[in-house]
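What you see is the complex with one protein chain gone and the rest in place.
So that you can tell them apart, the chains are marked A, B and C in the order they are listed, and the count of residues begins at 1 in each.
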Amino acid sequence: MITLFEHYNYAIVIILMMIGLYVVFSSANMIKKLVGLSIFQTSVFLLYITMGKVTGGQPPILDPAEYESHGGGHESAPAAAHGSGHEAAQASHDAVQSAAHTADVIYSNPLPHVLILTAIVVGVATLAIGLALVVRTREMYGTIEENEIDELDYLGNLEGHAG
Amino acid sequence: MDLLSYTPAWISTHGPALLVVLPLMMAVLTAILPSRAAIGGKLAWLAVLATSGICLAVAVSMLLQVMAHGPIDYAMGGWAPPFGIAYRVDALNAPILVLISAVAVLCTLYALPSVDAEVEPKKRAAFYAAFLVSFAGLLGMVITADAFNVFVFLEVSSISTYVLVAMGASRDRRALTSSFNYLVMGSIGATFFVIGIGFLYMQTGTLNMMDMARILQDGGVDSKVTKLAFAFILVGLGLKLAMFPLHTWLPGAYSYAPSFFTAFMAATATKAALYLMLRFSFMVFDPSWAFIGKAVMILVAALGLLGMMAASLQAMFQNDLRRVLAFSSIAQVSYMLLGIGMATTLGLSAGYLHMLNHAIIKGGLFIAAGAFWYRFGITQVCDMRGLGKTMPWTMAGFTVLGISLIGVPGTVGFVSKLALVQAAALHGWWWAIGAIVLTSIMAIIYVGRLIEQAYFQDPPKKGAVTVSKNEAPLMMLIPLWIFAISAIVFGINAEWTTSLAAAAAELLSGGPDTIVPHMGGH
Amino acid sequence: MNQHLLLQVVSKMMIPLIALFGFYVQFHGDFGPGGGFQAGVIVASSVILYALVFGIEAAKKAVPPSWVRIGMTLGVLIYGGTGVATWLLGGEFLNYTVFAPQSTHAAGQHWGILSVEIGVLCTVTFAMLAIFYAFASRMPDLSGEDW
Partner (left out) sequence: MMVHSLPILLMEIGFMAMLLVVALAVLRMRSLFAIVMLQGVYSLLCAAWFVSLDAVDVAFTEAAVGAGVSTVLMLGAMLLTDRDANPLPTKRKLGPLFVVIIMGIAMFYALGDMPAFGDAHSAVNTGVGAQYVQSTREEMFLPNVVTAVLASYRGYDTFGETVVIFMAGLGVVLLLGLNGNAGKWRAKPNGQSVAAPSQPPVKMAAAAKPVKTAAAKRKPVRRKSAKPKAGGTS
């Protein structure tokens, strides 16, 4: 039972993937298939991002004070209380030397975020092309239900052959 | 290899990046060309020809360098591999790069008349730009050594392929629905591939294929996440290369796309996906691990066997010429999977060899099929009556390539089928030999049926006067006969292609531990 | 009476702000959440809002289709051009340190990242506009109530 409690995020992601895939396979309408496809892809993004989360971590945006002191004169870090109301226990509040400052601030893993930024835009690009195809299919066939289109094609084949 | 001395030093350092960036930049420039004027289309065609020519030259020089001095590495953006994206050209992907570029050059020659007949004048410049993007996507997919970069370039080539297949709607409206099916199944395949890479990343923490192999080697062998990652990558790539149960998108995509793009796609798209399967299942994972070995052996070989039988059977009963060739493509891909399923050095080199040979055969066959439509609007097999008299040269090329598809001795098809049979015999898979022979007989039937229609029937009558001889234009005959002649030449003297396949197979069977650890030197 | 009068007045005020926010997101990308993609979509949505409220023809006069076609390619040219520039200056493709090799604060990287993000902004904005124009200008003549 403990493993499920520690992995509840993966369980949710797996169920969402199953639902998304089932919507794609079980719908005859072309637009509903595309919606199912984008739900399936969005749940994959969740899988990547939940991997990169670190307990008590912060968004991977460094505080400029951290590396200013490396380059410029070694003035004490300004009393920059953390703007974001993230009251994680470890976050230091008062003016701390940057070396100590960087040691205890935990950041979540930035790499899955970069990968998913790419994947989101790829998903929308595929969706745009899919919708363009749906519009053109509607004009040529008069319907966007896959089973009706198969019937029209089957009739087309017969006529073509008989001609 | 004195030829190597001619290549400028600049190529060997920046060759890999040039190979992918050049088509992309030319694609973008081609898209801007004035689409109204007729010269826009011609200018775009010239740009595509020049680009694929340069890419072929770069690919050949890199192949020579790989054969002479070992793998070429290229750290993109100057960052060492685990941080940045690395390119790696080694004995496994150099021949594929040359194959894709060569097929692109030949298909571009074929494109001048074919695209003029099938694509709207206004759209030709953008059509050629989309082709260049698909070409660059294939090259980028094959050359990269970073797992997520494979997905990005897989999508680059897939999205342009969906658009190009749908452009066939000017000839047959079914292009739209088959492109939509290809889009849905292709996206599901690509997403499965991303899930597989996600689990690999979850297990190893890095995205570079070489590092992944090393980390998996140390401790990741028996973890369930590794097995799951391999399963998802196998299914994702299986969708992309039309492995037997996941092949339903291929007949529609091949038969209704513009003939120029079908010729290119049939010869290269499934080969790149097959190369990726080889790269992942032999260089990142390792078939000596219990689960991966069983999965590769049983699943891939068994599905290969099933695919051979079912696809050849269906090919015999199709009445559309291109659907016959499409189903035969699925059967030939299953031959390669059978070779890979053996996981022995001989089996791998036979599968790899069949990959190279099949590109030559299928590229030429689809060029001939496009030529038949170009002159007489022929798509159905029953309309092919008397082609031997009305289009003698094209039909002769089609026959030569059809025969090498069957595997008649002296042609390129025979060489790889013989290698497959030898590998199966040494491996003790007698049922595989039976399957190869049986499907070759089926190939005789479905190719013979086409040849019989063309030579032993007299041409159709158009209102009581028989159709007169109307040969395909020269720009179509040149690539067709280059394919036909190379199908004979590499059939008789197969020494060069076999050595390439053997080098690739030896690299593969060495497995991940033979990879010399490198940190970005080039 | 033009039913959309209220909408038109409000959106006339909103559209410049949306575009401005888009550019803020673009240039603030180095310091906080933001970057080429989000900025491109926001700038594109400001033009889409204009098209929805004032009609597709007015939007096509404001941002003509020829611009859209050129803009799409311009973005990739900027991105690829930065890469080719690093080539010509001797580094690997997209290796920005060659822009300012001696700087201690990685100025070359900052220049490279800025120019690359502008390329992405350009492509995403005009690509989204191209897609919207393609769908919007294919409108069948639907009567109002049938919407």
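Note that in this section contacts are C-beta pairs under 8 Å (C-beta built on N, C-alpha and C of every residue); 3 or more make two chains touch, one makes a residue touch a chain.
Note that this is a predicted model, so its numbers are computed, not measured.
Engineer: Considering the complete complex, identify which of B:Val105, B:Leu138, B:Met202 or B:Ala454 is in touch with the unshown chain.
Structural biologist: B:Met202
Engineer: Can you work out which residue in B:Gly84, B:Gly293 or B:Pro392 touches the chain that's missing from view?
Structural biologist: Only one of B:Gly84, B:Gly293 or B:Pro392 touches the chain omitted from view, namely B:Gly84.
Engineer: Kindly state which of the options B:Leu24, B:Ala104, B:Leu237 or B:Leu337 is in contact with the chain not pictured.
Structural biologist: Within the whole complex, the residue contacting the unshown chain is B:Leu24.
Engineer: Quickly run down the residues of chain C that touch the omitted chain.
Structural biologist: 25, 29-38, 41-42, 44-45, 48, 65, 68-69, 72-73, 75-76, 79-80, 83, 93-94, 96, 105-106, 109-110, 112-113, 116-117, 119-120, 123-124, 126-128, 130-140, 142, 145-147
Engineer: Under the stated touch rule, tell me which residues of chain A contact the chain that is not displayed.
Structural biologist: Residues of chain A in contact with the hidden chain: 3-4, 6-12, 14-23, 25-29, 31-32, 34-36, 38-39, 42, 45-46, 49-55, 57-64, 66-67, 70-71, 87, 102, 106-118, 120-129, 131-136, 138-145, 147, 152-153, 155-157, 159-161, 163.
Engineer: To test your reading of the contact rule: which positions on chain B touch the chain that is missing from view?
Structural biologist: Interface residues of chain B facing the absent chain: 24, 27-28, 31, 76-77, 79, 82-85, 113, 116-120, 123, 126-127, 129-130, 133, 136, 140, 148-149, 152-153, 155-156, 159-160, 162-163, 166-167, 169-174, 199, 201-207, 215, 223-225, 227-228, 231, 373-380, 383, 460, 462, 467-468, 470.
One rule holds in what follows: only the chains that are shown with their structure count from here on.
Engineer: Return the distance between the CA-based centres of chain A and chain C, expressed in whole Å.
Structural biologist: Going by mean C-alpha positions, chain A sits 21 Å from chain C.
Engineer: Using mean CA coordinates as chain centres, what's the chain A-chain B distance in Å?
Structural biologist: Inter-chain centre distance comes to 31 Å.
Engineer: Using mean CA coordinates as chain centres, what's the gap between chain B and chain C in Å?
Structural biologist: For chain B versus chain C, the centre distance works out to 36 Å.
Engineer: Quick check: what residues of chain B touch more than one other chain, meaning two or more?
Structural biologist: none
Engineer: For chain A, write out the residues touching at least two other chains, lowest number first.
Structural biologist: 132
Engineer: Using the touch rule from the top, collect the residues of chain B that touch chain C in their complex.
Structural biologist: The touching residues are 14, 17, 21, 24-25, 28-29, 31-32, 74-78.
Engineer: Applying the document's contact rule, which stretches of chain C touch chain A when the two form their complex?
Structural biologist: Against chain A, the touching part of chain C is residues 31-33, 35, 37, 104-105, 124, 131, 134-135, 138.
Engineer: Where on chain B does chain A make contact in their complex?
Structural biologist: Spelled out, the residues of chain B in touch with chain A are 148, 151-152, 155, 159, 162-163, 166, 169, 173-174, 176-177, 179-180, 183-184, 187-188, 191, 194-195, 198, 201-202, 207, 319, 380, 382.
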